[in-house]
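Below you'll find the structure, written out as structure tokens, and then a few comments.
With one protein chain held back, the other chains of the complex are shown just where they sit.
And then chain A:
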Amino acid sequence: MAEVLVYVDHVDGAVRKPTLELLTLARKLGDPVAVHLGPNAEEAAKTLGEYGATRVLAADAAEFADYLVVPKVDALQAAYDAVSPAAVLVPSSAEGKEIAARLAVRIGSGIITDAVDLDASDEGPVATQSVFAAAFTTKSRVSKGTPVITVKPNSTSPETASAAGALEELSVGFGEAATGTKVTSRTPRESTGRPELTEAAIVVSGGRGVNGADNFPLIEGLADALGAAVGASRAAVDAGWYPHSHQVGQTGKTVSPQLYVATGISGAIQHRAGMQTSKTIVAINKDSEAPIFDLVDYGIVGDLFEVVPQLTEEVKTRKG
């Protein structure tokens, strides 16, 4: 059976959920071969094997952390040369898209970004994309070269499928460009203790209606009661009420949770671009004309300062 390269996104060997989703989708196309760059490949290989990776090609080098993007492209290309895969799948993070883009140029292949599903066909993988702020669904194919496809988080639910996950060393030679952009310092994002925004099953977001950083604990309280991640509109972020890393929308994160709760958010097209594919959408807004209500499964027209605390209490009571 053909092999499919899967680029692994991990934090010190802890494989992130989007990679498990990728392995699940990759199995529709062939045998997944994972590419793990950085430390703790052995730990990662166990998980990757559980989710169907037949082989895990691993490389570790200081360059991966010390320089931007290009060393990882060199390594992915080395894996590509070694495996001659039927397709290359990369998680749709900002960095993942850049790695995929440069690989596509190097190997002269077409690239599709932000796929939300993949299917096999006689002519190679068909990618489903959700475009124009999720108003359209397209089916696309790479027509020249080996398909390079980036896939959005939450595109499928990860399913285990035990495979060997055999760890193999990948030898990588870095080109001249690898050291072009130096990472002179790195400050890891502080963990909030809440689920990762793009991976969460439930997201509770606050917008301009929250009316101040001091009020965001209200949103956090509801999120914690539901076990959710916290999101924010750009208006709330631009006002300095909540960190940009939590922004949902076109220039923030795209989320596709089971449940999205929008509080004090009007539902501008750029915000919708980041949340419209959520399974269930709920909104609290005092303006019955707010466009967000066009999207909701359930909406409350009311003051969030009344509704949210009551909801939070009720959730806590019901959960016991």
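Just so it is clear, contacts are C-beta pairs under 8 Å (C-beta built on N, C-alpha and C of every residue); 3 or more make two chains touch, one makes a residue touch a chain; residues count from 1.
Definition applied: contacts and distances are computed from a predicted model.
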Among "Transport permease protein", "ATP-binding cassette domain-containing protein", "Heterodisulfide reductase subunit B" or "Electron transfer flavoprotein subunit beta", the omitted chain is listed in UniProt as "Electron transfer flavoprotein subunit beta"
Out of A:43, A:60, A:114 or A:220, which touches the unshown chain?
A:114
Which one, A:85, A:207 or A:299, makes contact with the chain that was left out?
A:299
Even though one chain is not shown, chain A touches it at residues 11, 68-70, 73, 93-95, 97-102, 104-106, 108-114, 126, 130-145, 177, 180-189, 202, 226, 244-245, 250-251, 258-259, 269-270, 273, 280-282, 284, 288, 293-303, 306-315, 318-319
